[in-house]
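Every protein chain but one is kept in place in this view of the complex.
Up next is chain A:
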Amino acid sequence: MSGRRVMVTGLGPVTPVGVGAEAFHAGQLAGRSAVRPITRFDASDLPVRIAGEVDLPEELRPARREAAVTDRVTHLAAAAAELALRDAGLDPATADGTRVGVVLGTGCGGTEAYRDGAVALTRRGPNGIGARYVPTSMHNASAAWLAIRHGFSGPVTTTVTACAGGADALVAAHQMIASGEADVVLAGGAEAPVTDLMVSGFARMRALSTRNDEPERASRPFGADRAGFVLSEGAAVLVLESAEHARARGARPLAELRGYGRTGDAHHIVAPRPDGSAAARAVTVALRSAGLAPEEISHVNAHGTGTVRNDAAEAAALRAALGRLALRVPVTATKSLTGHSLGAAGAVEAVAAVQTLTHQVVPPTANLDRPDPAIGLDVVRHEPRDTSVSAVLSNSFAFGGHNVALVLTLP
């Protein structure tokens, strides 16, 4: 990998299993899924009535004015950024804002605003739509809001690659820092899809688990009885920083974002390429860019959604890219705990990957009482596994066939 080294110096996870690095880590180790009956709207007439929802602590909730002029997705992003900045010990008031960028991934943008606007249009006509409709629903609103809120005027952009958006944001941020375009980037993803519009949309695709009576048991990546993913809201922001910038301000690097690989399936708008060959290539490219051999990967944070097709294709990809290592490298699927937060997921899981490096422990995949024998991976289950972790592969695969593999290492 050419250019400046890129370190992770702060973590801001905002997830159903925990808000803040400490709570998120503890929630992962507890290994219990946070999926629950939907409370954000009345889902009683929907075929899917469960989701992962975030309970923001009082101090991270948006102020009244902020709540009125931004969508839920931006509230989650703002909370994640706040946590990440605190964790990194980076004070926006004293930072050179011109050298700080923001990149966020999102699959759906402001879905509540979008939905409310469409309803208003139908009910009241063109003048029924509020003046805030566009600025609250547009996909780039969250990244722009963070820039405005903190005075960060370096490169500010948004990656809209569905379930790989969060990982793509980290790649974009890496490129900004490696090339010298920015010294620090707030990078991550945010998603707030727990609306009747989005839950119905995904349910109509038959993509979601309908295990409404057992929410905690619904997200079951790599299980023999997996039957779809569980939609989730959430956000995660990581502070990425050039190694020299971190050193100069005395910041402690938690990990290095060492490499990445990206490919496209060029196959189907939502179904993964069954042989996982393009996803495998993303992993291979990521390893090469990190300068690592497959055997040097000590843990895989899988995309692991719990759909029949994703998990099978991902297992095939790992076998193809890692060879015999795929049989014994410990794998975990964070989505078994959080549900699938789409454009936030890649960033949420990058946080989880960093934490495995820091704590030298791989959290379990929940609900894996009966692993699918066709998967053929060592998926950690039932309890956390203490293990030596020096390099983690984190996968994100998306509707649209976007494959993004990240490699994170000890600093």
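Simple rule for what comes next: a contact is a pair of C-beta atoms (placed from the backbone, for glycine too) under 8 Å apart; a residue touches a chain by one contact, two chains touch by 3 or more; residues count from 1.
In this text, contacts and distances are computed from a predicted model.
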item	value
Missing subunit (named according to UniProt) among the choices "ABC transporter ATP-binding protein", "Sulfur oxidation protein SoxY", "Multiple sugar transport system permease protein" or "Acyl carrier protein"	"Acyl carrier protein"
Listed residues A:Ala68, A:Met205, A:Ala248 or A:Val308, member touching the removed chain	A:Ala68
Contact footprint on chain A, counting only the chain that is left out	63-69, 124-125, 127, 130-132, 135
